Structures are given as structure tokens and as C-alpha cells.
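Every protein chain but one is kept in place in this view of the complex.
Coming up: subunit A.
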Amino acid sequence: AMKAFHAFCVVLLIFGSVSEAKFDDFEDEEDIVEYDDNDFAEFEDVTEDSVTESPQRVITTEDDEDETTVELEGQDENQEGDFEDADTQEGDTESEPYDDEEFEGYEDKPDTSSSKNKDPITIVDVPAHLQNSWESYYLEILMVTGLLAYIMNYIIGKNKNSRLAQAWFNTHRELLESNFTLVGDDGTNKEATSTGKLNQENEHIYNLWCSGRVCCEGMLIQLRFLKRQDLLNVLARMMRPVSDQVQIKVTMNDEDMDTYVFAVGTRKALVRLQKEMQDLSEFCSDKPKSGAKYGLPDSLAILSEMGEVTEGMMDTKMVHFLTHYADKIESVHFSDQFSGPKIMQEEGQPLKLPDTKRTLLFTFNVPGSGNTYPKDMEALLPLMNMVIYSIDKAKKFRLNREGKQKADKNRARVEENFLKLTHVQRQEAAQSRREEKKRAEKERIMNEEDPEKQRRLEEAALRREQKKLEKKQMKMKQIKVKAM
């Protein structure tokens, strides 16, 4: 109520100043017409605060304060509402809506009139939540603008990723189709069908499955682009540049690849892979060695199971590939024991060694480190040639006798270690299985309705138990004899 009253005072002040010039408009308002400068004295007692600003001055909103000074146009509607309040409470005569246009020429007048007053009059700022202008909703407008920006970025990012993927595919299509009979199977049909198109998994991940070449089971190419469709990601990338990646995984047939584990790549990538990958951590115990010995640039390092493998792998053509395209190569990993990254299990070690497949893995960085254009995809074509060459090479490369022995020993060692670690668990598992079997049998005997059959089954079970006991006793005796 106080606020309304203050607002009412403000308006009366305006009326007073205006009435001197525009007498005609206020014919009906006798009360207001009577007011002139002298009558402002009435408000001495009522208003305690001093006039600080003129009502028509427009001040932009400050961030810290809720209240803002109000544009005159905006005040009008509010004052009408406040008039209603004032009317009901104080019984004044009806208020007359006054035109906005009246006040357009009067920016300066109230200044002079208020300065003539003996007593200053407070103009209280109308709080933000009582105003009815669009400006007070600035936060909402900000939010909506933010959402629109996000949507725009989503559309733009999605299209860019799509264009990059298409450009990559167009460049590589010929090479792939000449090497593989089946290009692009998305697994939707039961039989393998060559769709000849990329399979879009995501707005930033595209897959391509190729199959039908002599030595390999198949090749899965995954284009992992940056998340250009997510604005948060885009902003995060401005802090640290990341590249798009092309990941190629070739699954070899068992007979087409010998047993070895080998990796080449940037030092950082190799360190990470050695920690993460099951096979690299088990078979390649040394730290990544520099490849300078074989003519590789310093940026690349080598992780290998044994020196012979490195020698065999680093032939001239491979070295040529690696040196020329070193900036695009993140990692190259050949392994016959590949089982993916280490699995962290809660119950301790898994009971069985994970399945291994003979695989060749390649991770390439797309040049441009984030700011890629479709034409950059052509730069990756020679890398695909390297992949094809590696497939053929893996097929041809065979360890000599020594190497094979060493490799077999390594694998046996790894398996033994694993078995030792899980020995206790496996015992427990076997024990529980045996108990399960016994229980199942007992149940069967119980459920058997025919008493004859029941008896017979019970006897059979008893006999089996006795036999087992005898066997155990025999074994113990044998061990004792051997010990002696």
C-alpha cells in the first residue's frame, strides 16, 4: 500500500507539472486542475524521502539491484493499477488514463519544475517485479537465446560431421571396394548384405564393416568425430584442441597370423595403451622404446614382445609409411592375443581367460586438430594403403623357430600366472558345482513316486559315493608310497 501511495504521489507530481501547459486534457479532473506548484506543500508531511531523480529519466537496470527506474511509458499502465488501489483506499476521484504522447516533449520540464520546489520529493523506484515491460524478463530472454544458440550449433555440427563422413567415404570408397567384396554391412539383415553406405551410430560416430578379403575375417572402420553437435563440447574444445580419429580394427583369421604382440605409436598413446590393454600389459613388459634405431622419427615409439618381431615388422615400406605420415598416426597395434581393454571386475579375477582374437588395430588422427574440412579426408587415403599393406604383411610374416618357442613360452607363462591367481576361486567354483549336482540328484530321488525306483536310485547314489571314497583312499596311499 505504501508503494502504491508513493507511486500515486509521483504521478500527481507529473500531473501538476503538466497541467500548466495542457490545461484542456484535465477538464474532468477538478482535483488535479487545482493543483499547481504551491500545492506541492501538501506533500511535505506525506513524503519523507527526498527527490533524487526526475521521473522521466531512463536508467538501465543494474545487476545488483532489483529496483529500476522506470520509463514513463511503462509507468502508465502500472499507475492505473495503483490508482485502483488508491481509489479504494482513499476514496479519490476516478483516474483518467493519460496519453503517452503528452509526455514526449516534457523530458526537461519536470526537471525545472521540481528544482523550483522548496521541499524535495522522493521518487521511489518501482521494483522490477511490479513493472510490466519486456525488459524485466531479461533473464528469460537470455535463457531462450541460449537454447536457440544450442539448437543452431546442434544442426550445424551435425551437418558438418555428416559432410566429413561422406567426404571420407567418397575418397576411400574405390580402394575399399577393390579390396573387399562386402562393404558396409549394418547387421540389420540376417545375411550379410553390402549396403555401400556408412552406418551412422551417433551424431559423431560412423561405422563401416568391410569383409570378403583373403586373409582377414573382416575390417571395422569407425570414424570418431568430435562432438560438434554439442555446444558444451565445442566450448571445452576451445580450451584444448583434440583431433577427429579414424579407428580401424582388422580381425584376422587364425591361420593367417603368427603369434606376436607389437605396437607402434606416439609415446603418450603407447603408455596409455600399455596400461589399458590386456595383451600389451601382459606381453610387452618394457617401456616404449624409441624407434630411431629403425629410422622412425622421434615422435614414434615401439612396444614389442620380442626384438625379432620388431625387426620383422619394420621393413622399408613400413618405415616409409610411418615416417611420412607420422603426424597422422596415433597408434598401430598388432596382436594375436587381443581381448580389448582390461576388465575391472568386482569379484576379483574372472574365472576364465578372456577370449582373444588376432587383430590389427590402427588409430589415425585426422589432420586439422578439430578444424577439419572435407578435403582433409584425402590425406588419409595413403594410410588406408598402409592398412592393406599391413594385412598382407601380417599374413606373410612368420616367426622363425626361436621366435616361435619364445612366443609359446610367453603365452604359457601368462596362462600359468592366470591359473595360479584364480586357483582358489576355481576350486570353490568346482566345489559348488559338485554340491549342486548332489542336491539335484537327491531331489530327483525324492520326487520319484515309484518306491521301487526310489530305492534303486538311492542305492546307486550310495554305491557311487563309496567308489569315490575308495578312489580317494587309493590316491592317498599312492602318494604315501611315493613319498616313502
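A few comments on the model shown:
The rule is simple: a residue touches a chain if its C-beta (ideal position, glycine included) is under 8 Å from a C-beta of that chain, and two chains touch if they have at least 3 such contacts; residues count from 1.
The rule is simple: contacts and distances are computed from a predicted model.
Between the names "PAT complex subunit Asterix", "Nicotinamide phosphoribosyltransferase", "Regulator of G protein signaling 9 binding protein" or "MTMR7 protein", the one given in UniProt for the chain missing from this structure view is "PAT complex subunit Asterix".
Contact with the undisplayed chain is limited, among A:217, A:308, A:392 or A:441, to A:217. In the complete assembly, the contact with the undisplayed chain comes from A:209, out of A:168, A:209 or A:321.
One chain is missing from the display, and on subunit A it is touched by residues 63, 66, 128-129, 136-140, 143, 146-147, 150-151, 154, 182, 185-187, 192, 199-203, 207, 209, 211, 217-218, 220, 227, 229-232.
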